[in-house]
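Down below is the structure, laid out as structure tokens.
All protein chains but one are shown at their positions in the complex.
Should a chain be cited, it is by its letter among A, B and C, assigned in written order, with residues numbered from 1 in that chain.
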């Protein structure tokens, strides 16, 4: 533990403002994970806040330097993470007790570059079958402008454990 | 800074072994970022090690609890991040000075669940045009078994700044 | 010409009811093509009737034995033809004089099997940029049930000739 404290102090001393922001956010998010606000380290690290209603799922995520690509825009893979999560959460909510939906196909069109500080994602079921679910997902700016459009296929499997 | 040190100690005291591993990895990776081993916080956080040859790009990434989904498998969005990076790096390497390749479409088939500790991704150019590049990418286990198959389209734009 | 007349009579004499229907439809559709009802042989052969409004395109197409796969359902490629046409017609209608939109990517989810005699397709622009257009398309039964969902990317090029 002392090693980690020393490592942290060392990084902070040499760190840029962005370095300090990224580490501050990360530790704050890990604390929230410990408090039960997030179910996985990844959703905590990205601060993905989910809302699930009957037929729709919505997630909001802040744009921070952690998710920037080399061009200082949100990395396409992080938009994919947001979309897979917003579509997968909805698909899983439609599965019977003891079953889960796993992504088999994900297709994304990147439409525009984000200009605000927050990403919002939404999803909608296109088809719920016995074995497969097809879902539509979108990433939007706070004002509703479309940033990415997506579809995904899920396969329904029995949960283990 | 003292606030952050206290926060870290607080998290570690309450933390599970997995919590401590995730935070230890993260701080070690941020130190490597400061030392210039990674170009973005995201590639550092995921420890994506890239190798770029003339016609192929390869990336290796460890599977850690940070990238787990609720089923304890690598999140589909992180495989997408790996694929977008391995294909985008190759696409960018084919652009003329002053130009960059931005992802316009990403399509992924998830084929199998990872069983080892490392993900390896590879990419190959399908077509390099004047305005667009189409790339093929794969995620594999260390022994070569296919985990995911992907294609992406890139649009070539002038770099700003 | 006499050769063709003989060939036709020969085929019809040996022909099943389905053979006769397919040939009757084809010749009737070729006559409509000559009369200017269709712009290509393919749209004539498939009897694709288009309607283009400001922001949407709609096409209706009959299900005949000509488009059946070995399972006696409309071939997935014919649904793709319908979708590419309904999305491409809309994309082209958004191009400036002297420019055309060519399909660069087509992604289709097949959701349900057709149960009626007619396919209806609709499309909607997701994004119109300077160089690219992204469009959403659907195939539906007459009662609105979804059969297939699709997206496509188009690249805008100058027309030649």
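FYI, contacts are C-beta pairs under 8 Å (C-beta built on N, C-alpha and C of every residue); 3 or more make two chains touch, one makes a residue touch a chain.
Not measured: the values here are computed from a predicted model.
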For chain A, residues in touch with the removed chain: 104-105, 107, 131-132, 153, 155
For chain B, the residues touching the chain missing from this view: 107, 109, 111-112, 126-127, 134, 136, 146, 149, 151, 153
Chain C residues that touch the omitted chain in the full complex: 1, 4-5, 7-12, 14-15, 18-19, 22-24, 26-28, 30-31, 33-34, 39-42, 45, 65-71, 75-78, 80-85, 88, 100, 102-110
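Throughout what follows, only the chains that are shown with their structure count from here on.
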Distance from the mean Cα position of chain B to that of chain A, given in whole angstrom: 15
Geometric centre distance via CA averages, chain C-chain B, whole Å: 40
Where chain A touches two or more other chains at once, by residue number: 107, 109
